[in-house]
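All protein chains but one are shown at their positions in the complex.
Order of writing sets the chain letters: A, B and C. Residues in each chain are counted from 1.
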Amino acid sequence: DYTLYLFATIGSFLVVYIALPLVVIFLKQAADLRMLIKTLHDPLVIESLRNSLLTATATALIALLFGVPLGYVLARKEFPGKSLVQALVDVPIVIPHSVVGIMLLVTFSNAILDSYTGIIAAMLFVSAPFTINAARDGFLAVDEKLEQVARTLGASRLRAFSSIALPMAFPAIASGAIMTWARAISEVGAILIVAYYPKTAQVLVMEYFNNYGLRASRPISVILVAMSLAIFVLLR
Amino acid sequence: DYTLYLFATIGSFLVVYIALPLVVIFLKQAADLRMLIKTLHDPLVIESLRNSLLTATATALIALLFGVPLGYVLARKEFPGKSLVQALVDVPIVIPHSVVGIMLLVTFSNAILDSYTGIIAAMLFVSAPFTINAARDGFLAVDEKLEQVARTLGASRLRAFSSIALPMAFPAIASGAIMTWARAISEVGAILIVAYYPKTAQVLVMEYFNNYGLRASRPISVILVAMSLAIFVLLR
Amino acid sequence: MLEVNSVSKDYKEFKLRDITFDVREGEHFIILGPSGAGKTVLLEVIAGIIEPDSGRVYLNGEDVTDLPPEKRGLAYIPQNYALFPHMSVFDNIAFGLRLRKLPKAEVERKVREIAEVLDIGHLLGRKPKTLSGGESQRVAIARALVVEPPLILMDEPFANLDVQTRSRLINEMKRWRKELGFTALHVTHSFEEAVSLGDRVGVMLNGRLVQVGSVREVFSRPASEDVARFLGFENIIEGTANGRVLRANGVEIELPVEVHGRIRVGLRPEDIILSLEPLRSSARNEFKAVVDSVEELGPLVRVHLFVGGLHLRAFITRSSMLEMGIRPGKEVYASFKASALHVF
Partner (left out) sequence: MLEVNSVSKDYKEFKLRDITFDVREGEHFIILGPSGAGKTVLLEVIAGIIEPDSGRVYLNGEDVTDLPPEKRGLAYIPQNYALFPHMSVFDNIAFGLRLRKLPKAEVERKVREIAEVLDIGHLLGRKPKTLSGGESQRVAIARALVVEPPLILMDEPFANLDVQTRSRLINEMKRWRKELGFTALHVTHSFEEAVSLGDRVGVMLNGRLVQVGSVREVFSRPASEDVARFLGFENIIEGTANGRVLRANGVEIELPVEVHGRIRVGLRPEDIILSLEPLRSSARNEFKAVVDSVEELGPLVRVHLFVGGLHLRAFITRSSMLEMGIRPGKEVYASFKASALHVF
């Protein structure tokens, strides 16, 4: 079937374009293991990785804390302005990252500048939608009848939520939280504006690149890519 | 129903957290219209906006050119490794943006450094998945029977694609392309590494912030947010 | 013990209109109606899941209309059973007992006891998705009955079961009721369930409860044309009666009783006999008819006929259709006994 083969050939450009950089960076780094080992002993790198992991994890937890109740309300309740809220939740995806930083600074000014709070603020703004949407979809997939039956058996609404809806939607919520974590740790633009310090790994990549060039920034990149891919595989 | 009200109260934190910065930046700028007008006459700003629009548009077109055939193949054909390709298409979402820049530089080095090509390369990597996935879903929603009937009436596969599948999937593909455009123009981290010049608006926001402070970077931010929101409304 | 007083509700595409009835202690009350009649909405109003637009619900004399489901204590078994998929059968059944903070040994004893009665003792360790339809239904019933509710609400409890399981469960339901002595309100579209289980039956059509009475009463004396139609009188003939003769659209029909004036009579399609030659039997109404269309319903065929200006529906088997060569346009004889006519 020639048309499909033609399409597959054209389409494979994008597949290769995405796959090639992933493969190349690992291959090139494999040829330069000395630098990778040296990087793994660089206290600045270790510190920045710790910062990235901590802030992304904190972001995911905050997103869970507020996003799960919001997702439940969106799944179970009709209210005026619901579609506006739904739309608003998706807005962060389309706003330029540097502008996100500016918006947050304009709104919260010094309260978030150059602090862990700032990093988390930036991460939360861009990544919370993943948790909210995943929780909403997860709760939508739980038959409301189950909660209703639990209530006829004597459970309060909160109890029905915690013993029925929450455990059943857990896989969906967990995968949303992981996506939130991954999106949080991928953020650079907003963090550069709000909190250049404390230094996160994704910012350090940029700093090493500017100060010492490609060879110095590559090992941290490889570590971050490996982490992201591991998370991604976990997700599937 | 107290539980739902409690949940709505908790959940509204995130809704406010996303809505507030959007409202505040517009309000503060409205109090400082002089600066906005001045910015609109700044040739550097105009030039950078032009660059952003041009590169994002070019990215969307390239994503369409290659992503639509790929989406069609993913929708219509089973082949070994298909799920790997599907997964690969989603990988760019989870990779830190600065690392995307490093990966692209490691792979394509000077061919993309500080050039329009580089901006587009960075944008394409992070935004192409939106077009591919939208095209795939769009084609999946077109009953394959329609194309089969067109073929029994004498249409070649390519003709059946162009007269049946493509026009019917067009709305989905168009919305995917708009998402690609919005994601492209939101990218900062990868562009900072690959192509600080030619200057794009989202990078200029950062530069003005670093050089002249918040007040100088705010008007460009407002313009970009307005553009993004307009696109977003268009999408819904 | 349950009193529903003029309840009305608009919910999605369903409507309840001024529903009033009561269920007596120890009774098995069946609400019979076609799908879409609003039966499930009514059950959910009684269970406290849906709030009625107007009307009240009383339980043992107490007004429970504004109480949430957990304060009413009515067990509800929805059509899909709604077993909790992430819990074992044991935990499903124990759910209500644990909420009542019973001691662990007591929970264990009660679960095993009810499981014994319902013959699901061997399933207690299983997850719901490994159960057959019949087993799921038993577990759902056990989960509802173990908390000893004053009233159990069942939504089409046997609709998703195969015919053998269904017959067995219907029979066992009678035994369980004898052993455990519960009161049941049960909605269904199945005549079989109404006949086998119902102490009393309420017929529900288009959101209204149109007739309540014993099974025999409802089936032999439908209160209205609509009930008659639902109970299978697909042919409703309107005309002017003069003694034992009904004139309708120019056709003369012999009636089973003497009536006068404008009346309507009902006739079941299975009571119309089709033949290629006249049957010449004096006791029958017999007419020349033209087939308008035929409609296949599995092994049965509904034949639409015109007798003069009168549109009649008759059932024949598929094999008769093939043997008689019945198809649109064909001329046949349609006959029925005067005694098959039901005068409203």
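In this text, contacts are C-beta pairs under 8 Å (C-beta built on N, C-alpha and C of every residue); 3 or more make two chains touch, one makes a residue touch a chain.
These numbers come from a predicted model, not from an experiment.
Looking at the complex as a whole, the chain kept out of the display touches B, C. Listed residues C:88, C:190 or C:206: the one in touch with the omitted chain is C:190. Touching the omitted chain from chain C are residues 163-164, 166-168, 170-171, 190-192, 195-196, 219, 232, 234, 268-271, 292-302, 304, 315, 317-322, 325, 327-329.
Mapped onto chain B, the footprint of the missing chain covers residues 143, 145-146, 148-157, 159, 163-164, 167-168.
As a convention for this text, only the chains that are shown with their structure count from here on.
Averaging Cα coordinates per chain places chain B and chain C 56 Å apart. With centres set at the average Cα position, the gap from chain A to chain B is 17 Å.
Counting partner chains per residue, chain C shows two or more touched chains at residues 68. Residues of chain B in contact with at least two other chains: 1.
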